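With one protein chain removed, the remaining protein chains of the complex are shown where they sit.
Letters A and B mark the chains in the order given here, with residues in each chain numbered from 1 onward.
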Amino acid sequence: MDSDLIYNVLQAAVRTGTPLLLVALGETVCEKSGVLNLGQEGMLLVGAVAGFITTLLTGNLLLGFLCAILAGVLMSMLFAVLSLHLNANQYASGLALTIFGTGLSAFIGANYVGRPVTGLEPIVIPILSEIPLIGGALFRQDFVVYLSFAMTGLLFWFFKASRMGLIVKAVGESPDSANAIGLPVLRTRYLAVTFGGAMAGLAGGYLSLAYTPLWAENMSAGRGWIALALVVFASWRIERVMLGAYLFGLASILHLVAQGLGLAFSPSLLAMLPYIATIVVLVLLSSNPTRNRLYAPVSLGQPFYKSS
Amino acid sequence: MSTAQYIDRHLPANGDELLQFPSRLALRGISKQYPGCLANDSIDLDIPPGEIHALLGENGAGKSTLMKVIYGLVKPDAGEIYWRGKSVRISDPSHARRLGIGMVFQHFSLFETLTVTQNIALALGTPAKEMRALGERISNVSARYGMRLNPDRLVHTLSIGERQRVEIVRCLVQDIHLLILDEPTSVLTPQEVNTLFVTLRQLATEGCSILFISHKLHEVRALCQKATVLRAGRVSGACVLGVETTSSIARMMVGDSTPISTTYTKVRAETPFLSVVGLNKATHDPFGTTLKNLAFEVRRGEILGIAGVAGNGQEELLAALSGEEPVKNGDSICLPDAAIGHLPPDARRRMGVAFVPEERLGRGAVPDMNLRENGLLTGFMQGLVRRGMVQSEKVVTFADQIITRFKVKAAGSHSEARSLSGGNLQKFIIGREVLQNPKLLITAHPTWGVDIGAAVAIHEALIGLRDQGASILVVSEDIDELFQISDRICAIFDGRMSPQKATAETTIEEVGRWMAGDFDYGEDAGSAASQVSKEIQPC
Partner (left out) sequence: MLIMERRPEPSRWMSYLSPVLAGLLTLLTGALVFSLLGQPPLHALKTFLITPIADAYGLAELCVKAAPILLCALGLAVAYRANVWNIGAEGQLLMGGLAGSALAVQFTDSDSAWLLPAVLLCGILAGMVWAGLAALLKTRFNTNEILTTIMLNYIAFNLLQYFVHGPLKDPHGYNFPESAVFADAARLPILVDATRVHQGTVIALFVGAAVWLLMGRSFLGFQIRVLGRDSRAARMAGFSEKHLIWLVFLISGGLAGLAGVAEVAGPIGQLVPNISPGYGYAAIIVAFLGRLHPVGVLLASLLMALLFMGGEMLQIELNLPLALTGMFQGMLLFYLLACDALIVYRLRWHRKLPVPATVVTS
């Protein structure tokens, strides 16, 4: 394997991993507060279509990304009202969000399939991009990739050293205790869910405005679900979310490697790889109950009933 | 004129008079209605500065609701709260803390995966950068009140007693004028209770008022000066403890119709039925307890009580005995004719082992299933199932039988389990097992959270089963209950079992020492514990 191939593969792994990273970061915050939002796939798709149409109509990429984020937030609010306010089952509400988002995005985007936009251009960061191998992979990327680096750092600090982060963890461990000492359980959970929505929306925008860039029905291809598995893989720890996202990115582009090496496989079979990898990872990381007990937010998926 | 009447007559009736009665906290006419239940019905309460005031009452009398009102967790429908003479509306717990009101919860409001400092900072609203200073304050305050704490420890590594200290210290690091403690002694050994009382008296001497919530009269008498008694949501009496007799206060708690306490004859049984030998079980749960070489036996026709502070291996022991977590070495749990340690629960049930878990709603019974289905839950071996099909008529008969025989108050066997009061549901669950004539009944905390009437009924059912020759194992945190009903008693500490003694031949103090781990850990658990006094303060 020559160094060009390695370079291309690493760069593509980071690019491919970025939407996973964004979604998984948002979902980690959400799950840390005790809420499991299975609607990631739906929010991704709606974010993607909203961002794409906005940019197509206005020619403005920034506006496109903002609309993608807004769309993700609005979708997550639907989930939040159902699961936090009306205490609907979180699993069912998340599934509903995914089913609804898939249908909604396909409906809105029906007339925009295959239309081209100019995607986000890479920004080469001087000096850093000269580092052999990883320099090119990490620092010849577009703005959103850099933003994902920043978000990773910010969230790492958030959970390590901020009071808000402490509150999120406390609410996720025991909403009843948090309520008893006067912490705002519902507000915290609303904010966490909304943050998750914003991140999923941004990731959707990244898919349709930078990664491909175009709109196609169901274009997220299960990334929302893979991101959910990624959170489990990362044991709800920010730094491991990033690592996992790039590993999954790598698994998703193995067909490029295969082509580069001149191997011929059926594209359908290669397309299964990320999904198989997800299952393998889940098996490796879920089978140890001790580990889950230590790291999983205790109240994950449990509704909170406030008595007054 | 009794003291209660005296105080009734001289209670200040409105805010103006409060100026003459300088109460730190005064409640007037507090009412709180829940759907289907009037939890508080115009309650008045006065606590002067530096007084240790007891709030007495049975389970369900409205004590919890009242203190949640004071702490801002529940908004009353009517009534006034006067804090240092001024009318206030306490909006939430942080408001209460700003006023100088602190609360120690019965089920601690702590976060196990966080440190002591982080836990306290969350309640105080400490900014992240002042955490170090807070840690020092925690060390100082805890040392001053004789409750040493390491501020950097993770809460899940602390014992239950230490966790309670975190709750208390959390109140003390701020300017505190009223400390509310909800059933604080229920999780402590008798010795720890004494230490707690020393701290509370010290606090009171410094001028802090204390509201001590309990249903244990002897503790209240040892600590408090005055008491307010609640029954069915109303104040049934206010009294000076030195004047009233224990039985007159108990009457105020339970009313005239309920028997207060019964003594049961102790029996001496010889033939072992359940033998546990060398029971070891490692836990997968990082917060759990490993069982270490347990040995004990339950004899035919006796009740063996196992005392212990929560979290010392009771759950693990019960899971091993019920079969929910079978053990590898089947021989470590034996019935007279079979080793059963490796068997699943249904196989053990077939051999006459019945089990009543601690959680009655959501383990002992399925909350949203009716009593018929909940009867079928463990009664399926009583001919209720034929060729795989449920015999619904027999299921109804079985449930009705339980309801009639054990006087379960329910609208009928079609009622959902969740609609029953704790005491009635527990009567149903115990009845369900007793009706199946088990040879061995294992029960955990059988009267936890039930009213006294139900507790007496449950105790009578257990004694009745014992007198039919069944073996009964009772695990409980309530040492008074164990002394009341057990024929022999022992204690579990950190996954080890103390020696067992006939209840009549031991004392609460001795069992209290066992609960604190003060017994011989050697293989020969039967020998009298060598009374090596062990310091069990890990910090």
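What we mean here is this: contacts are C-beta pairs under 8 Å (C-beta built on N, C-alpha and C of every residue); 3 or more make two chains touch, one makes a residue touch a chain.
Owing to the predicted nature of the structure, the values given are computational and were not obtained by experimental measurement.
Participant: Looking at the full complex, which residue from B:Arg97, B:Lys281, B:Arg349 or B:Lys427 touches the chain that isn't shown here?
Facilitator: B:Arg349
Participant: Among A:Ile6, A:Leu56 or A:Leu95, which residue is in contact with the omitted chain in the full complex?
Facilitator: A:Leu95
Participant: Go through subunit B and note every residue touching the omitted chain.
Facilitator: Residues 8-9, 11, 13, 28-29, 31, 33, 35-36, 41-42, 77-79, 322-324, 344-349, 355, 357, 359, 362-369, 373, 376-378, 380, 385, 388-390, 416, 418-419 of subunit B touch the chain that is not shown.
Participant: For subunit A, which residues touch the unseen chain?
Facilitator: Here the touching residues of subunit A are 38, 42, 78, 81-82, 86-89, 91-93, 95-97, 99-104, 106-107, 110-111, 217, 221-222, 225, 228-229, 232, 266, 268-269, 271-272, 275-276, 278-279, 282-283, 286-287, 289, 292, 305.
Assume only the chains that are shown with their structure count from here on.
Participant: Under the stated contact criterion, what part of subunit B meets subunit A in this complex?
Facilitator: 72-75, 92-97, 105, 108-114, 118, 121-123, 126-128, 284-287
Participant: Can you list the subunit A residues touching subunit B in their complex?
Facilitator: Touching subunit B: residues 161-163, 166-167, 169-170, 173-174, 176-183, 289-290, 293-294, 298, 307-308 of subunit A.
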